[in-house]
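One protein chain omitted, others in place.
Up next, chain A:
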Amino acid sequence: MDATQPPPRSVLEAPDIARVLTRIAHEIVERAKGADDVVLLGIPTRGVHLAHRLAAKLHDVTGGPVPVGSLDITMYRDDLRLRPARALARTEIPAEGVDGRLVVLVDDVLFSGRTIRAALDALGDIGRPRAVQLAVLVDRGHRRLPIRADYVGKNLPTSLRETVRVQLAEEDGRDGVLLGRDEPAGEG
């Protein structure tokens, strides 16, 4: 980032993220009337870490184990041909499978909705869930597809010139959500 630009502004700190995940865990249990058949699938990279945190929170609420996995969407992206071939991330489906279960997709930022579109396609090749829901830490708006989140950590109205950067301890050494300016917006 350029030195002339204003420093990124922090919109969520570590305690906020923890609180938000606790609330989402309760919402999932409330909507699913328990969380017996819930499977959490994180979208790499940060969605996977969030899914594991969310699973721990769900375990605290329900006492039962919650299967967690990851779902790589690289091969299903609609913009693959626009950039050099990307490295693949891990897809790890829990042993319980997804058939007939309530799959909650977990991602860090919801933006255009294209990532989630790709995730739904990827999920369709893996099995047939009873239902699919979406949990995101930040919804920054600017959807380009008819997709919405079921559980939102924070609604963050942004302009397209702003960047939203989620930092998680597992990946970045610290927790936080930063709002920066004047960089070309990335794909969310």
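We take it that contacts are C-beta pairs under 8 Å (C-beta built on N, C-alpha and C of every residue); 3 or more make two chains touch, one makes a residue touch a chain; residues count from 1.
Following the convention adopted for this analysis, contacts and distances are computed from a predicted model.
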item	value
From "Glycine cleavage system H protein", "Leucine/isoleucine/valine transporter permease subunit", "Aspartate carbamoyltransferase" or "dihydrouracil dehydrogenase (NAD(+))", the hidden chain's UniProt protein name	"Aspartate carbamoyltransferase"
Candidates A:Asp78, A:Glu96 or A:Asp172 - the one touching the absent chain	A:Asp78
Among A:Arg19, A:Arg130 or A:Arg144, the residue in touch with the chain that has been omitted	A:Arg144
Where the unshown chain meets chain A, residue by residue	72, 75-76, 78-91, 93, 111-112, 114, 117, 121, 125-127, 142, 144, 160, 184-188
